[in-house]
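First, the structure itself, so that you have it in front of you.
In this view, the complex is presented without one of its protein chains, the others remaining in place.
Take a look at chain A:
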């Protein structure tokens, strides 16, 4: 992606705190990233690193209380979504930003037909009549590869398999041709063949509709296959951000390197045992004042205990937040 090109989405200095009974949880700390039109941004990071929370906050889907967005800006084509009216936010949701959630089994309403749930955003955002919405719904179901679409509109979610439900969810998210599609581990709950089908489907759709995609996943293989750029999150922060080749070929952050090592290799010599990242993820009870990865890091230095590294550009669209990598030389 060209530097300085148009950005469809720009997130600046986002901070999210959960106020729970047991105290505060600083789930997202100073997260910034941007997305160019038609770009696929892969987001990786271990469980609890704040991927879902970050993305849900963009269109105000976090329950509040307990969640509070303390700072930051979310600019969708220059408009700060954190400041817009609830009515405007509802236009954005589903209309300009589509969201596919982590769990397809529970994300659809069990008592309404798939046709009804698919027609809802169409009628709301595009002002379609019942008939027009129905015709478009059939189109959408066909688009996501559900056979016999017209008949299946009358079916309820429980009559669909998990993979089919996720396709329905994707169809709903795509219904109004959003500028940005956020897919939160859309394939994690599905078996490998269905995963591959859905991946291919989204690739096609991106090519056809030209929308930008944020793809959250644990699966680095998937990232390698579809992402243009990769954002690595750790402890509620972005620790590394780079074009996909850079991340795989020249990882800078020790967490990213560790993450890449955990991918079992099929071709190379088999490792003695499956690599894991030793240690525990950080507890986020306060805003970080030191590097949150230091306890698990082999290259820990005195500076890491004193100062939380900020994200710095090291050239070629590659940003990293690590004291050890500030020289920009590959480790």
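Here are some notes:
Methods note: a contact is a pair of C-beta atoms (placed from the backbone, for glycine too) under 8 Å apart; a residue touches a chain by one contact, two chains touch by 3 or more; residues count from 1.
Methods note: contacts and distances are computed from a predicted model.
The protein name that UniProt records for the chain not on display, among "Glutathione transport system permease protein GsiC", "Electron transfer flavoprotein subunit alpha/FixB family protein", "Amino acid/amide ABC transporter ATP-binding protein 1, HAAT family" or "Sarcosine oxidase subunit delta", is "Glutathione transport system permease protein GsiC". Considering A:80, A:106, A:208 or A:289, the position touching the chain not shown turns out to be A:106 (whole complex). One of A:7, A:26, A:51 or A:93 touches the chain omitted from the figure, and that residue is A:93.
Residues 56, 59, 61, 90-95, 98-99, 101, 103, 106-112, 120-121, 124-125, 156, 158, 169, 172-173 are the ones on chain A that touch the missing chain.
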